[in-house]
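Note that one protein chain is taken out, while the other chains of the complex remain in position.
Labels run A and B following the written order; every chain starts at residue 1.
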Amino acid sequence: MKRTVPLMIVMVGGILMMIQYFIPHQYSQVVFDNYTEWAPIVGAFALLLGVGSLTRVHSHRIKRKAPNWPYSWAVLIPLFGMPFLALIWPESLWGGSDSPSVFHFLFMNIQVPIQSTMFSLLAFYIASAAFRAFRAKSALATVLLLSAVIVMLAQVPIGEIFGPWLQNTGLWILRYPNLAAKRAIMLGVGFGILATNLKIIFGVERNWLGGAGE
Amino acid sequence: MNFWDKMLNIDRRWIFLAIGVVTIIPFLIGIGMPITTTTEVEDIFDFVNELGPENAIFVAFDFAPGTQAECMPMAVGVVRHAFHNDVPVFMTAYFPLSHGMMMAGFDYVTNPSIDGYYQVVEFAEWAHLREAGITTKAELVTEWENEGNVLPENAANWVFEGRDYALLGYAPLFHLVILGMTSSIANQYPEDANGNALIEMPMLNEHKSLREVDLALTTAGSSACMSWITYAREKIGTPIAFGVTAVMATDYYPYIQSGQIIGQMGGLRGAAEYEVLMVENDVTESTGKAFRGMDVQSADHLLIILLIIMGNIAYFAGGAHKRHQMKGRG
Partner (left out) sequence: MYETIGLWVAAFFTLAIYSFLYKENPIYRLAEHLVVGISAGYGIAITWEITLEPRLIQPLLAGDNWVLLIPALLGLLYITRFIPSIAWLSRYPIAFLMGTGMGIGFPLTMKASVLRQLEAAMAPVYASGMPWFEVLGNLVLIFGTLAALIYFFFSKPHKGLFFGTGSKIGIWVIMLGFGATFGFTVMGRISLLIGRVQFLLGDWLHLIE
């Protein structure tokens, strides 16, 4: 029950769905339609796992007065406050320029700027890394560096002052050698995904069972 | 420690400061350097430009706020272009946070404070016209204006919810939702994000599944965009276009060459190209945020190339490479 049944579900579900693809029969379509209707519902509940884990971690931190514990309130309050607001005031979910709401306000004016700005910090770090670590130490490293510089210049308007050859070279690198390299990597990844899929479906790979009891 | 070593060990905050300054100044000067367009973007533009009211497209907001600076101008550009040509647009979101991005993007296109915006007519507002059997765009506009509604001066046109657009939004396990929509959109979305029943929408009745949709543009900051190829393109042949962040753009060139996607907008540059094409083809009067950002992009790229050159000069001239080699041998 604890391990065999889940492994059987994976195998039967996997094989059934694979067969379904090759048999465009009416019954097979009914199975397919029901499945695509059900799956998002099951998937939606997975969010509870995330919320549960977050709550557990941060409530423990508050209880134990761990270092920086007051910040855990900054996680827990919006974690429960946002759904509460949406529940008591569903129309507030959408907001927009003509319908102010607290829910929308928190998302647009706190979540969006913080997340966008965090990602933009990488611009500073990549500049610093380019200065400290991007070295033409060998012939291969020099090729990488030259390719990067040509593409960087070719992608911006100022690159056009060097003449059309630069942009054309940049595009040529992207469309041919870059494409060849990425295709080779992608084929490797593709085969890897397929092999992993089969290993999981046939129960060879079982790490996903986790440590929830034997 | 010689001069070159000191240079190599400079406090990185000076580099941060240089990036900050070089990013701000070109904005204040505002040069507006022209950019040329590439076939990767032109192909998407031409495809959308050929569509009309009898067609429909999907614009998928598959990015989170972290990459909105790159992805939002692409999505907004294509939605504007579609609205301009009266092409119905279904909008979806791959992640919960991208649902918010979808709402923000739609708000940007329909916000009265922005010139050339599209004036929304909500689903309930034109229910009487729907019941009277008036559902084509041209008839709707005529009838709506005959009722005394006046299009604001700075608005480009009316857009009717359910006729011109449907905000479908987020659903968990979105790749399976794409798969489900190859059979039926309404099965996957009984209601849109505003709580309107999809089966009552004229655009849904004309385009019941992805099979009846002419293009799906996915704007993504992750490999979420691949789901559209795998589950829509390969299942039923829906034409797909990519609008992806620059970081990912190089990875998807194989899909352009294989014909699995009709084109790709890569990063801010791709979005800027789309904006330029819209102005050149009289879809919009002026370019947007992406084009305005390209001057800064030029300046920052030059600075970073300069930093790479300086870093290499300091490394080799200061003898650091020899010390590293010796350490390697030791």
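Definition applied: a contact is a pair of C-beta atoms (placed from the backbone, for glycine too) under 8 Å apart; a residue touches a chain by one contact, two chains touch by 3 or more.
In this text, all values refer to a predicted model and were calculated from it rather than measured experimentally.
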Which listed residue, A:Val30, A:Ile77, A:Ile161 or A:Val204, touches the chain dropped from view? A:Ile77
The one of B:Asn85, B:Asn157 or B:Gln257 in touch with the missing chain is B:Gln257
Hidden partner chain, touching residue among B:Gly105, B:Gly266 or B:Gly311: B:Gly266
What does the interface between subunit A and the hidden chain look like in terms of residue numbers? 1-3, 5-7, 9-18, 20-22, 35, 37-52, 54, 56, 68, 71-72, 74-83, 85-87, 90, 93, 97, 100, 103, 105-124, 126, 130, 134, 140-141, 143-152, 155-156, 168, 172-191, 193-194, 197-198, 200-201, 208-210, 212-213
Given the full complex, what residues of subunit B touch the hidden partner chain? 13, 16, 19, 23-24, 27-28, 30, 66-70, 96-97, 99-100, 169-173, 175-176, 179, 190-191, 193, 195, 226, 229-231, 233-235, 245-247, 249-251, 254, 257-260, 266-269, 289, 292-293, 296-297, 300-301, 304
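Going forward, only the chains that are shown with their structure count from here on.
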Subunit A partner contacts - residues on subunit B that touch it in the complex: 8, 12, 15-16, 18-20, 23, 33-36, 38, 64-69, 97, 100, 103-104, 107, 111-113, 171-173, 176-177, 179-180, 183-184, 187-188, 193-194, 246, 250-254, 257, 267, 269, 294-295, 297-305, 307-308, 310-312, 315, 321
Which subunit A residues qualify as touching subunit B in the complex? 29, 32-33, 35-37, 39-40, 43-44, 46-47, 94-97, 107-108, 111-112, 115-116, 118-120, 123-124, 126-128, 130-137, 145, 149, 152-153, 155-160, 167, 171, 174-175, 178-179, 182-183, 186
